[in-house]
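Excluded from the complex is one protein chain; the other protein chains are retained at their positions.
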Amino acid sequence: MNNLGNFLTLSTFGESHGIAYGGIITNFPAGIEINFEEIQHQLDRRKPGQSAIVTQRKESDTVQFLSGTFEGKSTGTPIGFVIYNENQKSKDYDHIKNNYRPSHADFTYDQKFGIRDHRGGGKSSARETINWVAAGALAKHILPKNVEISAYVSSVGEIFCEKPYQDLDFSKIDDNDVRCPDAETAEKMIAKIKEIKKEGNTIGGTITCVIKNLPVGIGEPIFLKLQAELGKAMMNINAAKGFEYGSGFCGAKMTGKEHNDLFNEDFTTKTNLSGGIQGGISNGMDIYFRVAFKPIATLLRPQESFDKNGNPIIVEGKGRHDPCVLPRAVPVVENLAAFVLADLFLMNQIRKV
Amino acid sequence: MNNLGNFLTLSTFGESHGIAYGGIITNFPAGIEINFEEIQHQLDRRKPGQSAIVTQRKESDTVQFLSGTFEGKSTGTPIGFVIYNENQKSKDYDHIKNNYRPSHADFTYDQKFGIRDHRGGGKSSARETINWVAAGALAKHILPKNVEISAYVSSVGEIFCEKPYQDLDFSKIDDNDVRCPDAETAEKMIAKIKEIKKEGNTIGGTITCVIKNLPVGIGEPIFLKLQAELGKAMMNINAAKGFEYGSGFCGAKMTGKEHNDLFNEDFTTKTNLSGGIQGGISNGMDIYFRVAFKPIATLLRPQESFDKNGNPIIVEGKGRHDPCVLPRAVPVVENLAAFVLADLFLMNQIRKV
Amino acid sequence: MNNLGNFLTLSTFGESHGIAYGGIITNFPAGIEINFEEIQHQLDRRKPGQSAIVTQRKESDTVQFLSGTFEGKSTGTPIGFVIYNENQKSKDYDHIKNNYRPSHADFTYDQKFGIRDHRGGGKSSARETINWVAAGALAKHILPKNVEISAYVSSVGEIFCEKPYQDLDFSKIDDNDVRCPDAETAEKMIAKIKEIKKEGNTIGGTITCVIKNLPVGIGEPIFLKLQAELGKAMMNINAAKGFEYGSGFCGAKMTGKEHNDLFNEDFTTKTNLSGGIQGGISNGMDIYFRVAFKPIATLLRPQESFDKNGNPIIVEGKGRHDPCVLPRAVPVVENLAAFVLADLFLMNQIRKV
Partner (left out) sequence: MNNLGNFLTLSTFGESHGIAYGGIITNFPAGIEINFEEIQHQLDRRKPGQSAIVTQRKESDTVQFLSGTFEGKSTGTPIGFVIYNENQKSKDYDHIKNNYRPSHADFTYDQKFGIRDHRGGGKSSARETINWVAAGALAKHILPKNVEISAYVSSVGEIFCEKPYQDLDFSKIDDNDVRCPDAETAEKMIAKIKEIKKEGNTIGGTITCVIKNLPVGIGEPIFLKLQAELGKAMMNINAAKGFEYGSGFCGAKMTGKEHNDLFNEDFTTKTNLSGGIQGGISNGMDIYFRVAFKPIATLLRPQESFDKNGNPIIVEGKGRHDPCVLPRAVPVVENLAAFVLADLFLMNQIRKV
């Protein structure tokens, strides 16, 4: 229920300025050799403080696995992990204890639960995604080795990476701070983020994700369609506002004659407006989707608002905040996708006798 | 797992040319008076044959409730329902038994399951959504009476309803065959669909849905965020290619200063780019989202393809098919949204002591 | 949640004197040839009216499968089934509409739901088990062909079948009306039930179930231990009061030295007090368990009770009731066990790489 995944499941906990984050993964198959360094590497890609265009909160974000592996391999039993918070500065948030920041979850949490851990947004902080990166990087071990999942920043504000994904070299995604593999566009994006940051402002953008070499057959006919499971996962990311796959919203303008993907003799398709999925099930072609992210709501500049009693106040973010969520969201999208795929991959193993 | 909903759950069955569709709803609260006519009315809105721009398959789509109600009220026990197929024409599909239609699920089902009910697409048919309309129309009874869920066709191909939803009169949605409440735009859309139909072609479009008067507090912090549950449900609809809520993909171009919704003294907000949701939880403002639909893949004109053995063939749809999924998808979107909201509404009832 | 099974799931509906019973099974693998006659045969074993010692309600209990199979084989998509009630006699129950029968669920349903379908006990009727027999008989197709599940009546009141199960010929279970394979004991049991019936009384008893040839490895380490899943399923049967497996309550009197099962060289064990399960996982030896059933609460003789307003009344069962639940519970136990095993069998398919 409050899990990610259906057969392979992830349960998580943690608040931004609490003691720790962590999670439990169940139904992970036995006998898989785990590359713990690769998992930590994925967390490092998401870590604060890694460049000038992200928050300077100091966290090592070191994940410790507490169970479920033995002598480097999975044992088939639940895998628990924990990531301790190190740089809690609860005092930084005293000023928002009774205040409602615009476009934050302060008001809705208070209304829903009648109580709120206000420190750094508590449970509503995007720091929760640290759990998803750890779990997704682990889940990726379940997929066939040749499955490649590559996400990159495809737009920042009005600056778009206009090359189709086929023309990009995904090995260059991490070559720059913004994680756009097209160097020229990346430079413009970085300049834009720096400019926005200087104003104490923030900016939105999109991430594109491409999945190559996924076997045919992944996804289930109803309620667990591959695109629905990917969409659900992505729409749970904190600032996500939209999801599209294949032709997406553009496809809604087309006719069937334009949109249908004709087959080749080997059952690959000549075009791929379908985005690698038919009837909710992978067809062996590339899967690609795009996620829209709004600008982060915390501004380092004054905004008018109200406290919980309805008194007018001025709120102003202090200290350590991201001007743009995109660069750090790239590993979140990738690893979250890995988790979704691993879950559906396992289910597909027992679909026919 | 293969259910819709988390606490309130829907399990379904049925194939396009099988004996029947149906479903079971669990955890529906006791003591609710059911308006069975309203449920049938929603099914009638989705029914084939209701106008010149939809498929002419003849089905009464009569739902029978088999359990879980007594003397007109819910009893708190599982509610089973069934909708018998009446107009099966299995023979119409003999020609596709061994053929793979472009952009259909024939190939992926065969690969995944090793067996396929080919008649009318079998399980992959959008006729499955009949179950969702029945269940959603029932689930709507759980929500407070003043909650309004209104979906309408906001674009067909390149023809957009350019008025913001606030300027539309939702009581007029069913006044025309295409279900766009703006009469002038509707006329253009209908003309376009007729033109496309004449060519044996199909066309895509978008549906916008607006939810008014939803109480504050609906949705859960992680993995069951309101937008993620809505997105998941919508992305399960057969031709859906994208989902966005609030500012959506446009919001990705904006800055925080532009995008943040400032509060009024009563905690409504001056703007609503957030789309009525903060931190995954409803904030009392209107919720609005948009779903992109691709053009239907079945064309009444020849297309090149292959049979399952890789021999080149010509496929051509015959008989009864929709040139545009939009008009009949409107009640699907509305009632599916109702189910999602009812599920999260119930969960929220026990979030605080 | 309100399902049986974890991966393979059964959702059910129906009330004793409603329109129909039925269910939906999800995640049933594709490509399995279904023996529909065998499923109906299991339902016939549970049917009312089959002998002088069971209720004379007239029901054909014919199951219709509505989806999920094609040309005799499973398609991997949800399997819906329905069993219409034919012999509803709602009027027979008018006298209990406002009355609470001793040791029935009339009072608890009214308190819990505030509404109650009183006809024949409504949802609380053991007629619900018809769904479990249909689903279990279907699920049995998933297990290896040589798995044998045999239940029999091992006691009625104080009359016990004293032979160990190893000395019984399970092919004789259906040879007599009470379903005890020991002819001599069966005779005594039948005589006892007839005597009890004449008094308008009822009597309890136990059913023993033996599972042979289950592969090693079925069951999960925590929360899905094989004995826990079997126990849960059995304790859901309407009159069940107890469950034990292997040495059971007797084992609680023993010492470790007496109780431990020493291995043979081939990892079979010399004794089998463990009942074929170690650590929640099958070890290849016979699994055996015993279920205790209380006497049915409906007596065909007057009992003092109260109506819902607290007025003293006399209640007396009328018409068609079982004097002893045991003979008809045998196929319920067997097929319910089959469902549990099939569910865990599927899960075990993906426990190691």
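Chains: A, B and C, in written order; residue numbering restarts at 1 for each.
One rule holds in what follows: contacts are C-beta pairs under 8 Å (C-beta built on N, C-alpha and C of every residue); 3 or more make two chains touch, one makes a residue touch a chain.
Predicted model only: the values in this text are computed from it and were never measured.
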Please pick, from A:L43, A:V82, A:A239 or A:A338, the residue that touches the omitted chain in the full complex. A:V82
Which residue, C:I79, C:I281 or C:A342, contacts the hidden chain when the whole complex is considered? C:I281
Touching the hidden chain, out of C:H17, C:R45 or C:H104, is C:H104
Can you name the residues of chain C that touch the chain not displayed here? 1-4, 6-7, 12, 100, 102-105, 107-109, 111-115, 123-124, 128, 155, 157-158, 196, 199, 201-206, 216-217, 220-225, 227-236, 238, 240-249, 251-263, 265-267, 269, 273-275, 277-283, 292-299, 301, 303-306, 310, 312, 348, 351-352
Could you list which residues of chain A touch the chain missing from the display? 1-3, 7, 9, 11-15, 18-24, 26-27, 30-31, 64, 66-68, 70, 73-80, 82, 112-117, 122-123
In the full complex, which bits of chain B touch the chain not displayed? Write them out. 7, 27, 29-32, 76-78, 221-222, 346-347, 349-353
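Here is the rule we go by: only the chains that are shown with their structure count from here on.
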Pick same or different for copies chain B and chain C, depending on whether their interface residues overlap by over half. same
Multi-chain contacts in chain A, i.e. residues touching at least two other chains, fall at 7, 221-222, 351-352
